[in-house]
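One protein chain omitted, others in place.
In this document, chain identifiers A, B and C correspond to the written order of the chains, with residue numbering beginning at 1 in each.
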Amino acid sequence: MTPLGRLTREPIDAAVLVREVARPAHGAILLFLGVVREVNDGRGVTGIEYSAYEAMAGFELQAIASEAADRFGPADVVIVHRLGELGLEEASVGIAVGHAHRDEAYQLSRWTIEELKRRVPIWKREHYVDGTREWADSAGRPVAEVHQ
Amino acid sequence: MTPLGRLTREPIDAAVLVREVARPAHGAILLFLGVVREVNDGRGVTGIEYSAYEAMAGFELQAIASEAADRFGPADVVIVHRLGELGLEEASVGIAVGHAHRDEAYQLSRWTIEELKRRVPIWKREHYVDGTREWADSAGRPVAEVHQ
Amino acid sequence: MSVTVLLFASYADALGASSLSVDLPAEATVADVLAEIARLPGSELLPASPLVAVNQRYASTSTRVSPGDEVALIPPVAGG
Partner (left out) sequence: MSVTVLLFASYADALGASSLSVDLPAEATVADVLAEIARLPGSELLPASPLVAVNQRYASTSTRVSPGDEVALIPPVAGG
């Protein structure tokens, strides 16, 4: 079976994720996509390079998918995070959830992305319009500033 | 330009909706799908037939899409509601939103589906495993019971 | 004057019609339309004050109707 939490170097396919969580018992499906945007923390961005402690990140993604499904009752959860060089408008993360009811689907989706941002060992280096690159934390601030 | 709020008799295509709200300014895309599920209010369901006061429903869907985009700042919102006979696992409604930030994207998506359920003149007749059919309200209760 | 009354879903089933022409005195309101509908067989299955739209916009019982208006009785909506 395809892992429910996984890393990929290929573009994330929205339709595939939606199909993976579809079940006759589900009345609501929610797909979250985190996308590379052109501005972060006031600076023009041309792309983002994602890297990971791959073995551990895969484990944590899988653990979050399982915990999410346990926490919010009968649910299907799939999490895919992309690694490598991404351009503008490309999805870095896709989270699909299926649940009988929409209220739980929204809570589940939100919990999953927050948990991913909190604990999965993935890093991003932003590429700026001026040609520079910097490691950024999850809020988009350069890591060097955070440590000062 | 394709209306941002619209009715369709064709299957709802998740990938198309996601593409419609993608912009370089958006960091978060959220797609909600309402899906026909096999049980409602404790009864086995085989399908749902959706109908509408079409001219007014189209107007309200369009109005909700515009209000949603105004209410939550720079955002893109597309709402598609399907009419006709739907089988299990088929999507009756698709709502795609794009926003710079995920917090607003979640709020926006949720506001839009609640508003749609509150005011768009669309009705559903559920088909049950025992061969009967009944008009149901948005909570899935047969309308006859609601009026008693 | 006359207006067109549209019926949907369970209301159309109750009254056995999806569209009716209703004759009204001049300066009539939505309340007058509802009073006419209440005289029809099957109307006992409708609530006393159904939601109403005039020309595809939600309206109240005091909304004035004009000749040729499209008045719709809106059953509990169930989209989504």
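Simple rule for what comes next: a contact is a pair of C-beta atoms (placed from the backbone, for glycine too) under 8 Å apart; a residue touches a chain by one contact, two chains touch by 3 or more.
Please read these numbers as outputs of a predicted model, since none were measured by experiment.
The chain that is not displayed touches the following shown chains in the complete assembly: A.
Of the options A:His81, A:Arg102 or A:His127, the residue whose C-beta touches the omitted chain is A:His81. Although one chain is hidden here, its contacts on chain A can still be listed: residues 34, 50-53, 55-57, 59, 81, 92-93, 113, 116-125, 135-138, 143-144, 146-147.
Basically, only the chains that are shown with their structure count from here on.
As a whole-number value, the distance joining the C-alpha centres of chain A and chain B reads 25 Å.
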